[in-house]
Structure formats: structure tokens, C-alpha cells
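Excluded from the complex is one protein chain; the other protein chains are retained at their positions.
Letters are used for the chains, namely A, B and C, taken in the order the chains are written, and counting of residues starts over at 1 for each.
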Amino acid sequence: MGNTFGKVFRVTTFGESHGPALGVVIDGCPPGVHLDLEALQQEMNRRRPGHGDLVSSREEPDQVEVLSGFHEGVTLGSPLSLMIRNTGARSCDYDHLADVLRPGHADQSTLAKYGVRDHRGGGRASARETAGRVAAGSVARQLLRTEVGVEVVAWVDAVGAERAPAIDVEAVGREAVDAQAVRCPDPGSAARMREVIERARDEGDSVGAAVSCIARGVPAGWGEPVFDKMSADLAKALMSLPAARAFEVGEGFKALEMKGSEHNDPLVMDGGKVRATTNHAGGMLGGITTGGILRMRVGFKPVPTIAKPQRTVTVLGEETVLRASGRHDPCVGPRAVPAVEAMVLLVLADHYLRLGVAAPS
Amino acid sequence: MGNTFGKVFRVTTFGESHGPALGVVIDGCPPGVHLDLEALQQEMNRRRPGHGDLVSSREEPDQVEVLSGFHEGVTLGSPLSLMIRNTGARSCDYDHLADVLRPGHADQSTLAKYGVRDHRGGGRASARETAGRVAAGSVARQLLRTEVGVEVVAWVDAVGAERAPAIDVEAVGREAVDAQAVRCPDPGSAARMREVIERARDEGDSVGAAVSCIARGVPAGWGEPVFDKMSADLAKALMSLPAARAFEVGEGFKALEMKGSEHNDPLVMDGGKVRATTNHAGGMLGGITTGGILRMRVGFKPVPTIAKPQRTVTVLGEETVLRASGRHDPCVGPRAVPAVEAMVLLVLADHYLRLGVAAPS
Amino acid sequence: MGNTFGKVFRVTTFGESHGPALGVVIDGCPPGVHLDLEALQQEMNRRRPGHGDLVSSREEPDQVEVLSGFHEGVTLGSPLSLMIRNTGARSCDYDHLADVLRPGHADQSTLAKYGVRDHRGGGRASARETAGRVAAGSVARQLLRTEVGVEVVAWVDAVGAERAPAIDVEAVGREAVDAQAVRCPDPGSAARMREVIERARDEGDSVGAAVSCIARGVPAGWGEPVFDKMSADLAKALMSLPAARAFEVGEGFKALEMKGSEHNDPLVMDGGKVRATTNHAGGMLGGITTGGILRMRVGFKPVPTIAKPQRTVTVLGEETVLRASGRHDPCVGPRAVPAVEAMVLLVLADHYLRLGVAAPS
Partner (left out) sequence: MGNTFGKVFRVTTFGESHGPALGVVIDGCPPGVHLDLEALQQEMNRRRPGHGDLVSSREEPDQVEVLSGFHEGVTLGSPLSLMIRNTGARSCDYDHLADVLRPGHADQSTLAKYGVRDHRGGGRASARETAGRVAAGSVARQLLRTEVGVEVVAWVDAVGAERAPAIDVEAVGREAVDAQAVRCPDPGSAARMREVIERARDEGDSVGAAVSCIARGVPAGWGEPVFDKMSADLAKALMSLPAARAFEVGEGFKALEMKGSEHNDPLVMDGGKVRATTNHAGGMLGGITTGGILRMRVGFKPVPTIAKPQRTVTVLGEETVLRASGRHDPCVGPRAVPAVEAMVLLVLADHYLRLGVAAPS
């Protein structure tokens, strides 16, 4: 259970990192949506490891094949099924891990849960599972861009203690983000983040990161007032990403040091429309969008796979020392950017389509 | 939509803050669970405003009536329906607000969503909606305590810039928390937090807060590896509380400044069992519990209702200045403690009952 | 589990037949729907036993109280909660049944399932559970009548071997149905059905019945093509009624004796619109409505509670003979009519609101 996300735009991912294929089935995409499969493939390439020199070298074309739900350029309204073959998997790389419970990984907890473990590359807990999410996110992006004009942009906001300055949320775009290998649109910060990452790698260690994300163009009135608050659904979406440990919207934890008189966004009339003069709310009040830019941030822990020796135990209950070999990302931040955008897009597409439900009259 | 939480232990709340009644229907509670209705009522009393001198004075007995699903002390396996009459509602208090969109509240976003607005006291967006959650949380607590031995304790961790020192998560209990009106178990911090709250109130202002929560006694193996990670479901649960703005598990945002070698919890053998020597993971890895204590924290914004004058507009599009009258909580922290515990309990009960699903063989 | 019906117009019923109250929570009713509570109460009265001389004499006012989701005549878009107190319950009537597993009832299967049994009046398996369905059905009826112009009418089609002739599905209405105590709009059949029922009662026995139902004014295009076919959802809805044993749409079982050339409905152009010259399809093809009148039929078994002595066993494993005392409906047909309409209305409201989901663009 638990492999489906969304209530109307329903996304089910499948696939182990070293099995035959991964993929996603989207049930609930409306008919008649024009899909640009090249744009979708570019999103996959952007998520893929092996490009840039800061990320691990596993080469996977991540070629998406559309199995259903699509004909002559448009969606059919039936389930859209997207499959990616696992071609570059080298499960032998993991043979020496067969018996070791890796610290900081889900090995011990997964074994407690399932009894069975497919140790090859982490199974469903692998970051590779996000491939299906990114594919589905591209469909959501194309739906929302065309029908509503929504734009979602994420970037690396912090690596270790190195934090980017405030980014202009009205202007930030993918070009500026992708211009830096580290995916921080501020070049100075990006250079310093890069140093932090390289230093961690040289030490056989890893480092945490934060990713900020904004959504522009979301109208007021999306989200539900109780359990399915927009902020709550975004929290679940982003905390479901591998290595996510913290989430905030608007001012986030900073809000707790603010006074109500500072945090409340004053409302004024502007050309016949209600407008907030500030956006401390991050575009959401009472779980419902205000029409302002949605702002949120996710904190990721340091990648648990490190070269430094670590104390641990085997499945047979013997203490041992683990020294990871092979090349691994020392920081999840840059690769998390497309996955963060994808999850935000899935939440927005779902709430967009739920509008039809809430107010048919 | 969006008024139901959980997949197996399914909780549906209903009721506007100033309508005839509020309540909750729990579908999925197993039969044969002994329920102590007095303990349930005490949880309601604990959530209720009007006791202590830091919270607003609306007097509501919040008397719970069990309508169904319960007979001679035990649950029947059928829907458990709990109702609370709204007796203390004085909707006239709100008449002067009928036309004003209150800054920091869900008024504008709700109006954009529904067209209809029941302005009396915030409708579903009111903190009063959490009464149903707390009632259901008490059922979850009794189920989990008896069958598994789980204990959930929350406390106020910060008010404004005043933060409590590290609390002993092995020992902290309700007695120490409730001994302080501000619900911080550290007496020195509690005294300083109280000053911060009183100062804000004297200034006609409000202040934010953070609530920490732990769960002891949760075995390894609860949670799902992809979308329904324990950490993701807790994030949604807690971010669905009114005024919640930030959430973290384990080290949370601090994790991003840590190295992998610092953050990974080493595993050792201890009396034939695997044990982590530290718990930076906060009891969850890959979304699945490790057997360690679950640790999490929620950040709440300052209460938006303040006495200070604020610029805003009316539903008719006229600019105005709002000066809230009446007495209001200047800080959501102390009252949020029971609601935080309730939401954590609902998530745990749901994942506990999902175990039966995952591994029947 | 299993106490919620519908995906968008979500109906959760609660309440045991002899507990404090029954009721229903509807999550997903749009805001701004005008609700006539008197009309709703009349539907409840129509379902109620104790009027007419063919049905059991338990006197229950079945007074509906609206607890939430409704203000000044319109729905708020929040959960609509409707409660009915159990005032007439006399659980002592059932004391002699505490230990007996009644043949034809759910006693044995429920005990196997739950271990716990609230023997008083059948608990959730009681026909009384349908009160909540009828209340929710009235809301669905008012929504569909106002917004779409849908009309749903059911009637008793057969009692025992006595079957009504073909009824004019274009014209049949509630007045003609309710003009007969037996709720068959054909007076001659109604008289003969009445005799069949009275004869069964005089013999201390009971008899089965069939209820036909039609829906007029449903546009083409409602329903989903695979699992959630309109015909499949109607089947589930109606087979979930107590004592239902058979279901058919259109020609039903008669279709299997027809040739394709007889059963296919020819299409012609009629004033610029596609029209079928016949309606063997019963208004549904491939699970999707055609624009024709929806036709369906449910078969109910004879009421299992009879005065005649029956062989059975006790919960302690002793063989015994059961002689039911008290007055019981000898035929479920007349009272099933409002419940059949309610379930059809719930399915139609759900699929109507799902339209908003399927085609927002």
C-alpha cells in the first residue's frame, strides 16, 4: 500500500531500482491535454544522475515509453502509463552489501517491516523511485501551464551551513537554476556550496541541503480547509521524498519569532481586486491559496552512504565496519530539485482538478 | 471533501464552530477495544479554552456524547460517532466581522473557494474543529496504549524567541507538561515563555510557538516506503492543524548542517537485538520506524487575531481598519499541545492497523 | 471499514439500531445548495415503519436534526451531518434472542467476523441503518433535481410470484406509487400483492419481492468506462441494501435470450440530436449513460424473521427451535422503495460531481 498519491490526479509509481523497469500510472488526467513528450524526456534527463561532476556516475538514459492513455499528441482520459527500463543497473555492485544493515538507510526498518528484502540498490527506498514522480510531474506541469498558467521553480537554498541569500521569487527561473551545477541561482553561493560538497566528498563524507520551491500563478481558492490543506498536502508530498527531514511554508519556523502584527499580511484594494501588501503567508491561509506566490522549503539530511568507516551490524547479528565503495552523491540537493518540483506539481494538479468537484454549480 | 483522515483508522470530523454541534465519526476502529469515556472527556477538557489564565475565556463544557459504535464499555467494530454540542457559542460576538476580511485568517481564501461564508467564528477553519480530532485521538491513544504500549507526549518547545532546553525524551510525561500553564515542562523556560506571551497580550499583539512531540514504544516496521512514509503522514497530520507553518522530524533543519558521519546512527548488537547508539533519525528511516523514539516538532505562526489596528478590506471592496475586540489567545502553543498529540496518535493508529494489511501471512 | 459510500459525494452512515442515535455525514456536497428540510423529513417518514398496515409497528418519529454543514437554508460545502435519535427502541424485546443464531440473519456470520455482537436488533445489519441512507438520498435528490432535473422513482414490481405488468417509465411518479400501501402503481397488481403478503403473514411466514427503479433526466456521459461503470456502481449500491439478492439493468437476465439484432438500440437523428429508437440498454452502454432513461431492478429475499418454528443453534452450541414473537414485516418490498431510490440517488450524485473532475478544461 501507499504507492498512490493524490485523490483525483492519482499517481501510482512502481519499480525497484534494480528490477526490470520503473514507471508510473496516472489515473485522472483529463482527456484532451496536449503532451509534449520531448519536454517530458528533458525533465527525466534533468533528474538523472551522471551529468555534472557533483553527482554519481550511474549512466541511465531514463528513456520514457508511453504505454497507454495517449494518442496523436493528446491524452485520452484513460490511465496514462509511463515506463522506464532499468538498463544501467549493476546489481553486482551491491553484492557486498547483501548482509549489512547500512546506517542511516532504511535497511533495518524495511527488514522489520517486510521480512523480505531486495537489497539490490535499496528497492523502493532508492532515490531512483523518484523517476516515476518526475515523469508524472511533467504531465502535471504541462496541464497546469496550459490551463492555468502555473509555474513551479525549485532551487538549492542551502548546502551545509552555506545558505543562499533571498532569491527574487517573482523572477527566478529554471535557466538561472540550471546555470549552476549545484542548482543554486546565486552564482556566489553556488560556488561556495560547491566547495562544501567537494570538501565533504574529499573527506569521504556527505552533507545536507535545503531546497526552496515557489509556485507562481496559482489562483486563490485552491486547497481544502481541514485535513487536505494545501500546506498539509505539500508537506506530505515533500516529506515523502527520500532523505527529507523538514518542511516549512511561508516564513516557516521563523514565524514563531514574529508578532501577529508583523506576520499578518495587510489587505488593500488594488485595481478593484483584493491584494496583500506582503506575503508572509507564503500564498496559503487556512490551507487555501490566497492568490499570492506559494513559497516552501524542504530540508534534506546528509546522504547516508559515505566512504568513511561506520560501525554497524549484519542481518546475522554480527557487528562489523562498513566502508562504502563506489562513487556516491555527497549531497542530495542538486538532484532533489526536479523531484521537489514534481511533487509540488502533483499536489497542485490534484487540487486544481478537485475544484471541479467542489463547485459544480 | 478533505474532512476524512487515515486509510484504515478513518476519522471524519464535522461541525462549524458556531453551528449546533461538532463531532467525529471513526470508521475502522477494531471491535472489542475497551474505552474509558472519562479519560476521553479529560482529553477534551485539556483541549478546551477557558481554563488557565493564558487562554481565551469562551466557556464550553465540550461534553462528548457517544452516538454509536460502543456498548457496555467496548467498541463494536462499527462506526464510533462522538458528538459535542456547541453550547457556549455567542455568534453575536462576530457580527461586526461579517463584512471584514481579517488579515492572516482564511476569510479571503475561503470566500474565493466557496462563495458562501459562514462568518460566525471561522466555520471549519476555527481551532474549534480540533475538538473532534482530540476526541478521536483519545480513542487512538487507548487502542495503542493497551495493544502496543505506545505513549505520546507533546510540549511547548518555544514561544517567540524563547526556546526550551533539550528535554529528556525518555522521561518526559504529561504531569510535567501540565504542571505549567504554558505547557513547557522546563519551569524556568515556562516562566520566561509566560512573560513573552503576557507582553504580547499587553501590546495587543500575539506571538508564535513551537510544539515538540515524541512517541515512545512504537516498534520497528511501521510506515510505508514511498508516499505514505511515517514521516510524510506525520507531516500532513501536523501541518493540517490551524496555524501550523513548519514541521521537522529527528534533527530536522539542523540535519542539513551535519555530515553523514555525524548524522548516521551507528548500529550495534545489544542483548541479541539491533540497537542504534544515537537517534538522529528521530525513529524513522526511509519512512519506516526503527524502534527508536519518534521525535518531531511543529512551528505555529502568531495568532492572527490581535487588538492592534490592522489595514484590511471588506467583502464589498472597501478599505478599512480592523480592531479586534473581545479576548483572544495571544499564543496558540499551550492549546495546540493536545491537538498535536491527537494527530500523532491518529497517524500511529492508522499505521498500526495497516500492519494487519501488509503482512497477513 | 466499509461504512462510506461514494468517491466525491461521500456518505458515511453510523449507528446501531438500538443505540442512542443513527445518522450520516456527507462530505463533498457542494456549497450553496438550497435544502428543503421538510422535504427531507417527508422522505424519512416515508421510509419509517409503523404506517400502513403491511409493515411492522415500531413507532419512531425518525426526526432528523442537522448538526453541521447547513446555515440559513443552504449547504456550506463543509460536512453535512444529519442525526436521528433512536427513541422507540425497546431492546428488551430482543433479550430472548441474545443467545440464538437466527437463520437467514447475519448473526452467525457477524459473530464469526467480530467476536463481539450487539444483538439488540441486528446492530448495523438492521434495516434501520438505511435511515441514514435515505436522509443522504434526499440531499442528493434535491441537488440533482435543482441542478440537472433528474427524477428517480422506484416501485414494487413483484411480490412472490405476483408480478406487475410493464409500467410506463416516462410517466410513473411517486403519487401513483404511494397511492397503494404495497407501493405498486398498478392497482390490480397491488391488490393481488397485498393478498400474497397477508397470506404469508397469516401463515407466520414471509415472502420475497422485487423493486424496479428508473431515473429520468440523466444526461449522456455519466459513469466511468472500467471498474466504476454506472451499472456497476448501481449494482453495488443496491446489492448493499439488506436482503438484496439480485440486480439487473435494462433487459437484465432477459437479455441473454435476445439476439444482438434485437437487443442493440438503433440510433437515428432526431431534431439534430442522436436518439435511440429503443432502450434495451436501460440508459447505460459500456457503463456510461446514453441519455435514455436508466432502468434497473432489485430482487429481495423473503424477510428471515418469521413466526413459524425454525431449527437453529445457540451461541453456546446447543440446538434449539426459534419461534419469533412480536410483529414483523412479512415483505421487505414496500419499505425498500425509499431505500432503493436513495441508493440510486447517491450513485447519481457521486457521478454527477465526478464530471467536474473528469473535464475541467
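As a working rule, a contact is a pair of C-beta atoms (placed from the backbone, for glycine too) under 8 Å apart; a residue touches a chain by one contact, two chains touch by 3 or more.
Just so you know, these numbers come straight off a predicted model, no measurement behind them.
Novice: Of the residues C:V153, C:V169, C:A281 or C:L294, I need the one that contacts the missing chain.
Specialist: C:A281
Novice: Which is it among A:Q42, A:S68 or A:T87 that touches the chain not included here?
Specialist: Selected residue, touching the omitted chain: A:S68.
Novice: Thinking of the whole complex, not just what is shown, which of C:P185, C:P302 or C:P334 touches the missing chain?
Specialist: Hidden-chain contact among the options goes to C:P302.
Novice: Across the whole complex, list the residues on chain C that are touched by the chain not included here.
Specialist: Spelled out for chain C, the touching residues are 1-5, 7, 13, 101, 103-106, 108-110, 112-115, 123-125, 129, 158-161, 200, 203, 205-210, 219-229, 231-240, 242, 244-253, 255-269, 272, 274, 276-277, 281-282, 284-291, 299-306, 308, 310-313, 317-319, 330, 354, 357-359.
Novice: Since one chain has been left out of the picture, which residues of chain B touch it in the full complex?
Specialist: 8, 28, 30-33, 77-78, 147, 225, 352-361
Novice: Quickly run down the residues of chain A that touch the omitted chain.
Specialist: 1-4, 8, 10, 12-16, 19-23, 25, 27-28, 31-32, 65-71, 74-81, 83, 113-116, 118, 123-124
Everything that follows uses one rule, which is that only the chains that are shown with their structure count from here on.
Novice: Could you tell me the distance, in whole angstrom, between the mean C-alpha positions of chain A and chain B?
Specialist: The mean C-alpha positions of chain A and chain B differ by 26 Å.
Novice: Please report how many Å separate the Cα centroid of chain B from that of chain C, as a whole number.
Specialist: Averaging C-alpha atoms per chain gives centres 39 Å apart.
Novice: How many angstrom lie between the CA centroids of chain A and chain C, rounded to a whole number?
Specialist: Centres of chain A and chain C (C-alpha means) sit 46 Å apart.
Novice: Note the residues in chain B that touch 2 or more other chains, in rising order.
Specialist: 1-4, 13, 113-115, 123-124
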